[in-house]
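The complex appears here without one of its protein chains, the remainder shown in place.
Moving on, here comes chain A:
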Amino acid sequence: MKMKRTAVAFCLIGLVSEACSNNNESASNEEGNEGGGGSGTIEIMSNLHTPEVPEPFIEEKVEEQTGADLSINWVPDNNYNDRLNTAFSTGTLPDVVYVNFNHFNQFKDAIRDDQFWEVGPYLDEYENLSKLKDNVLDNSRVDGKLYTIYQGRPLSRQGLIYRKDWAEQLGLDGPPETTEEFFEYAKAFTEQDPDQDGQDDTIGLTDREDLVYGAFKTVSSWFGTPNDWGVQDGEIRPEFMFPEYVDTMKFFRRLHENGYINQDFPVTSKSDQQDMFKNGTAGLYVGSMGDVGTLYNDAENINPDVEYDVHNRVKGPDGEYGIWSIPGFGSLQLFPKSAVETEQELRKILDFFDKLMTRETANLISWGIKGEHYTVEDGKAVMTEDSQKFDREVKPYQSLEIGEPATNGSYQLKAEYAPKAKSEELNIDNEDFLIEDPTLTLDSETDLQKGTRLQQGINDATYNFILGELDEEGFEQAVQTWRNNGGDQIIKEYTEAYQELQ
């Protein structure tokens, strides 16, 4: 009995330490060296946007064309940031790290500490890398120096996808041009039985548990809210201190009160949100307009008569257009000194990426093999009809892309489905009225430390306001709490950094 008790006691003490055991692995830099260094293999860690790791067919082709030996570590996009943090904390970063644009700030400390190669001075030596857009590169500079290359993405793909057949059925004329018209659409889609089945089984807008990539942020830019941070009286202030943000909340509250939006949207997943749109429950979807293609593929199987359309220009109460933008890149590539030990190795890697930016190789990773995965029509790529084959063999490699069609010469997509083709045009149209985040290249230590947690308080208050659990005064209090617990410090730090640049 005594022995047993001792064992149990050991066990209990053990529990205490368990919570911390994840973080303690030795963090010496040496660990990352194996494999990456002298062997000639280029190790890459990148996001995987498909359920399965791709077949290595394309990878072999890329190796053939570039003469490089690759080893790609695919990490599911869902927990990419977590995995990256772990690799970083255990000193096991590979030669090339793809960092999501909204995760980049966490690496600035280490960048300043000289843990990554500065690539700015080298880029001009390479024929293709030198073509990378300066205005996009500028968004990723740290203290004026360049440590990354980028994977280009359209500045804003946000907009509205809606049921055109429903709108026509109800005699609604054209797409909603203003936020008030948008509201009328949601109302009509809910109350006037757009599917003509005699049942009260439809709603207007379908949304999900995401204030950024769901509907909220896009609608808030229609109202003219700044993109995360705005400038007022020479001071950088968070979006939720602007009256437009509160107006957007009120707008959503009205939608929610009247049942024009799914009632459980703060806990609805993306797939459930999209299902409601596909199966004819909801008629409005706000998000990335390009999604209309995949949405239609599925919706067509449920109801062959479904008709979608996309739309981007929606005026706010002030009569102006606006749409939030990303910095022009989806991810950035960092080169850790722990893995890339010599300048020679760095040049070898940059040489690989330079070749990856040639028209031939860029098309290979974007579209696959000509004739097998795509054909060319009017100078644009048409994807094979076997979309599963494409997803399995090609799609994952798209996340390796460096630059964008304009710089790497790859084909633009020629979409067979008209609304999809239109969405590509509207992405470009969006560039006429972008709302940019003024803090992109600014730093705030407090934001890095406490930002996420503080933002959560605001997100909670936003949801609760929309649900009617909180009044305007309550929201004001949440903002005050934000300010008192570090927000004021963040404002101060950003403002100082901002004024320095002016």
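Everything below uses one rule, namely that contacts are C-beta pairs under 8 Å (C-beta built on N, C-alpha and C of every residue); 3 or more make two chains touch, one makes a residue touch a chain; residues count from 1.
As a working rule, contacts and distances are computed from a predicted model.
Peer 1: When you check the chain that is not on display against UniProt, which of "proton-translocating NAD(P)(+) transhydrogenase", "sn-glycerol-3-phosphate transport system permease protein UgpE", "Carbohydrate ABC transporter membrane protein 1, CUT1 family" or "NADH-quinone oxidoreductase subunit N" does it turn out to be?
Peer 2: Options "proton-translocating NAD(P)(+) transhydrogenase", "sn-glycerol-3-phosphate transport system permease protein UgpE", "Carbohydrate ABC transporter membrane protein 1, CUT1 family" or "NADH-quinone oxidoreductase subunit N" considered; the missing chain's recorded name is "Carbohydrate ABC transporter membrane protein 1, CUT1 family".
Peer 1: Return the single residue from A:130, A:263, A:342 or A:499 that touches the missing chain.
Peer 2: A:263
Peer 1: Which residue among A:222, A:240 or A:463 touches the omitted chain?
Peer 2: Touching the chain that is not displayed is residue A:463.
Peer 1: Just one of A:41, A:71, A:100 or A:115 touches the chain that is missing; which is it?
Peer 2: A:115
Peer 1: Check each of A:50, A:73, A:89 or A:169 against the chain that is not shown and name the one that touches it.
Peer 2: Checking the options A:50, A:73, A:89 or A:169, the one contacting the hidden chain is A:89.
Peer 1: Which chain A residues touch the hidden chain?
Peer 2: 1-3, 5-21, 23-29, 81-82, 85, 88-91, 106, 109-110, 113, 115, 203, 209, 262-264, 266-268, 276, 281, 338, 448-453, 456, 459-460, 462-464, 467, 469, 481, 485
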